[in-house]
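Note that this complex is displayed minus one protein chain, with the remaining chains in position.
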Amino acid sequence: MEKSFLEATQLSSFLEKLRLFGELHGPTVTDAGVATFAPIAAPSQLRINYRRTQIPPKKYLLPFREQLLSYRDGRYAEPAETQPPIVLFALHPCDLAGIAYLDLVFLGDNTDPGYAARRARLTLVGISCEPDDFCFCSAPDSAANCDAFLTAVKSGYLFSAVTARGEAIAAAAADLFSTTEVPQPVAAQHPGTGVAPQGPELRFSDNPLWQKFADTCVSCGACSVCCPTCYCFDVREYPALDGGGVRIREWDNCFFATHGEVAGANFRPTRLDRLRYRFLHKYCGFTPLQGITSCVGCGRCKAVCPVGIDLRELFSAARGEMSP
Amino acid sequence: MGSVVEINPLTRLEGHGSVKVFLDGARVERVELHLSESPRLFEALLVGKSYAEVPDIVCRICSLCSTVHKVTALLAVEDALGIEVSERTSLTRELMLNGATVQDHALHLYFLVLPDLLGVQGVAELAGTAPELVKQGLAIKKVGSLIQETVGGRLIHPVNIRLGGLGRVISKHELTQLRDELRRALPACSDVCRLFSTPFPFPKLPEPAFLALEPLSAPLASRRLRLSRDRSFAVGEYREHVAETLLPHSNAKLSKVMGVEATVGALARLHHGPTLSEGADEIFKAHRHELIGKDIRGNNLAQAIELYDAAERALQLVERLLELGPGPEAGVAVASRGGTGTAACEAPRGVLIHSYTIDDAGICTQADVITPTALNQGAMARDLLALARGMEGEETARMTAALERLIRCYDPCISCSVHTFPL
Amino acid sequence: MKLVRLAIAGLTACSGCQLTLLNCEAELPDVLQRFELVYFPMAQSGGRREGPFDAALVEGAVSTPADLDMLFSLRNASRLLVAYGTCAAFGGVAAMNNGQSQRQELLQTVYGSQPSLPESFAPAPFGNFVSVDWTIRGCPPEKEEVVELLAALLAGTLPPVRSYPVCTECRSRENLCLLMEKGELCLGPVIQGGCNARCPATGIVCEGCRGPVREANVAQELELLLERGFGREEIERRMNRFKPGWDYGQRR
Partner (left out) sequence: MNERVKDMHLPFTARLIERHELTEDTSLFRIAPEGAALSQLSRFVPGQFVQISVPGAGEVPISPADLPGEDGTLELCVRRVGHVTELLHQQLPAAPLGIRGPFGNGFPLEEMTGHPVLLLAGGLGIAPLRSLLMHLLRHRERFGEITLMYGARQPKLMLFREEMAALAARGEMRLYLTVDFAPETNGIQSCAVGLLPDLLKGFRFDAPATYAAVCGPPPLYRCLIADLEQAGVAPGRIMLSLERRMRCGVGRCCHCAIGQKLCCVDGPVFRAGELKDIPEAL
């Protein structure tokens, strides 16, 4: 892969080039001080050295609440997809990996139309990152699943195009790349203790941590809401006063009692059951994705948990106890 | 032979009330006004709560007046604790109050009073007989609601106005949107007066003693209540001038101000010479003779003028806030000492007084709320009697309709009225 | 078209729930066209509370014999009884001191110790007296939920239920977590969502106006707040603001 050098001073001009490919969105902060991906109107809004946003980029592909269908006179119709082309700039490798996982889920068999339409209009530009205490991803420099990637180096960035769209960006920004000697990447200090897929039997370990977590978890749902690879959803239908109505899809959460409930029974009646379910989904995977961990090590769930639950603590403790 | 005519429940007003007319033959002996709302006991509930909780709790006295209750409570607590707020905060509160006035007057005039003028039972028939007016009323009310929603964070029981400042600064985009909506609604607002300029043709009523806050250009700074040219008192001394008594047939206490049954509200405010916005002032001047020196029947017209005034003021305030631009806002102020604080505001239906004592630990030890409807209760009862006497011999249905209509002139808010301070 | 027959009334309350309906400016014309407001004293004269109604939306706590009388009469006259708002569902602000101070004392504080105090007992939710078919939470309720209910009634059903806490919507809106980042007394984790985290979105803690979420881990919320330095008394006071009688040991 060819790499070109972009001097830090050229960043603003580079952003202008990116706008050619869609509305520019990137890491910034809200008035209240929350890190978020949002439209970048002026380069000063960009926080390129951000740690992690509260809500991962999944919101661009799977909005918290979206209209799935509308109906009138008993006939259902799909809404027109209205999201404009967007360039999502400065995604960390963990978030890119998160999108890659969602792609596996939503672009496979029975492709999800809304997801697919939005995904097709998204240009992803990744950037290398500096991990903090919460991070534990394993493939920090992986530039997979993006159109282009920037690797931070002294006084600038190394640009590499990954897809044809990335090449097009390279072409558009060609005159910004410096021809001087390319500095070597600064090696990022990654803990590199990514989460490997776990043994599904671990979830029935009787390690006391399970019960402790189940007792202290407040079921606020923050961990799933903020996880780049949590995608469970609920579907509800609302009639309107004029006789029509809408069917919506909304992020659901395996921590809620209703998640496994059917008429006359609940297959995950206790919070402990639901915690085990989360473990299974995150670290062991379901059906076609069995054996693949969906945790990309972004550290959000721990950062947002009001009681500081960290399931990894549990693996290390339980694994020790389970090995003979 | 004695008989009793009862209007129960009173309709098209907020809260639970009824009226009994005691007749001896055709002669009206007496009239009882029952404000029978369940006791709400807020003054007692507030005791033992922290100063910071007081405004959040007390606004639940009444939904129609929640904004003004909240602002008054904030001012009173801030007065007690010596907390100062920024200009932006003050302006924002004022904007909220004007929005509330637009919303509340529109609701009252279009949906509660208008049916009387058109001879229908209420909002449902109104939609059938005068859909255009309904639409107009809703459009006007909506701007008021939009202000509450955008600025207050919620239409009823607003959250974004709080001790010492604001939760969130209103963005330029939101302010611009408000400005545009207000501009769009202004013509309709100026139109309201036309609908309510014909006073209803019942016998003349006693001349009211009007009580209102002394008008100032910064209304939230007003600290004096005026009863007449030469009779006024400082808000902080209200206890010396307002006396309350409990009536056997009412859960609201009757208040007398400086010994008289005062009348508060829109008409009272106009009598004390406020500085109205340009457009509203023009209309006021044109209708002056129908209002000044007249009885309570002019109150609905006065409300219509105020509605326009509030909309114009809201627009000015939005423009001023846009000029000020966004800036850092103080969070919740922390109480450093206790004290007693009192504040009064003009609610859509008249003067509202809150007073609190906070101890050094920040706990509320005493709470008083004097509401406009409690203040108006005496005058209302007096006018009801006068009207009933003036209509002696009339058909019962005509009389009860007139009595109900008279009550709607006062725009009472009964939920509010059942809060009063310890006797 | 047969109109759906409604009763809308209030017991001990601020009228905010009823007003919320009148505040649906955009939807009101449609509502007036499709519903018959048989009994709605706040906006209609000449109504009859005898019904029959398809649904009665009743706000307020039950705190006087008159309240109880009205509640029974509307329950009997209506196919569906809707506890309209937090007071009706949990007691609301009127009930905040239940189990803490005697009603009589409170009455005396306000009305003085005279022989004929107004008749009043500790404010209670509808569920203590009658069966309730649907509950709209909130003080005041969200317009959307009111419209949702009305539209569902037209469709012959009730709205689908949501059951997530305020935090879920709060996080999804990318608000700053006031509990974690500012150490404020936010009740979001144990309160039923559906308000789109209205208060935290303006930088103000959730005061719990929508009542408990289905699986509130009350014991943990309490612990969490104690750890953050709030006194037990203050926490209880805040939690009781809209619903008295929490089970502080509940972890379910």
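Going in written order, the chains are labelled A, B and C, and every chain counts its residues from 1.
By our rule, a contact is a pair of C-beta atoms (placed from the backbone, for glycine too) under 8 Å apart; a residue touches a chain by one contact, two chains touch by 3 or more.
In this text the structure is predicted, and so the values were computed from the model without any measurement.
For the chain that is not shown, the touched chains among those present are A, C, taking the whole complex. Within the whole complex, the absent chain has one touching residue among A:D95, A:D147 or A:D273, and that is A:D273. Of the listed positions A:S44, A:T82 or A:T287, the one in contact with the omitted chain in the full complex is A:T287. Contact with the chain not shown here comes from a single listed residue; of A:A41, A:A174, A:A196 or A:V235, that residue is A:V235.
Mapped onto subunit C, the footprint of the missing chain covers residues 152, 155-158, 160-161.
Although one chain is not displayed, its contacts with subunit A can still be listed: residues 68-69, 71, 73-78, 105-106, 109-113, 116-117, 200, 204, 231-237, 239, 245, 247, 252, 254, 258-265, 267-268, 273, 277, 280-281, 284-288, 290.
We take it that only the chains that are shown with their structure count from here on.
Chain centroids computed from C-alpha atoms place C closest to the centre of all protein C-alpha atoms shown. For the pair subunit A and subunit B, the distance between C-alpha centroids works out to 51 Å. Each chain gets a centre from the mean of its Cα atoms; for subunit A and subunit C, those two points are 37 Å apart. With touch defined as above, residues shared between interfaces to two or more other chains in subunit C number as follows: 203.
The set of subunit A residues that touch two or more partner chains comprises 32. Looking at the complex, you find that subunit C touches subunit B at residues 10-20, 22-23, 25-26, 28-29, 32-33, 36-37, 40-47, 60, 63-64, 66-67, 92-94, 96-97, 101, 105-107, 109-112, 114, 116, 118, 120, 139-140, 143, 198-199, 201-204, 207, 209, 234, 237-238, 241. Here subunit A touches subunit C in the complex through residues 30, 32-34, 36, 53-55, 64, 215-222, 225-226, 236-243, 245, 251, 253, 256-258, 271, 304, 306-307, going by the rule given at the top.
By the touch rule above, subunit B contacts subunit C in their complex via residues 9-16, 36-41, 43-45, 47-50, 53, 56-57, 60-64, 66, 107, 111-112, 115, 121-124, 127, 131, 134-135, 138-139, 141-142, 145, 153-157, 159-160, 162, 167-168, 246, 248, 251, 253, 404, 415, 419-420, 422-423.
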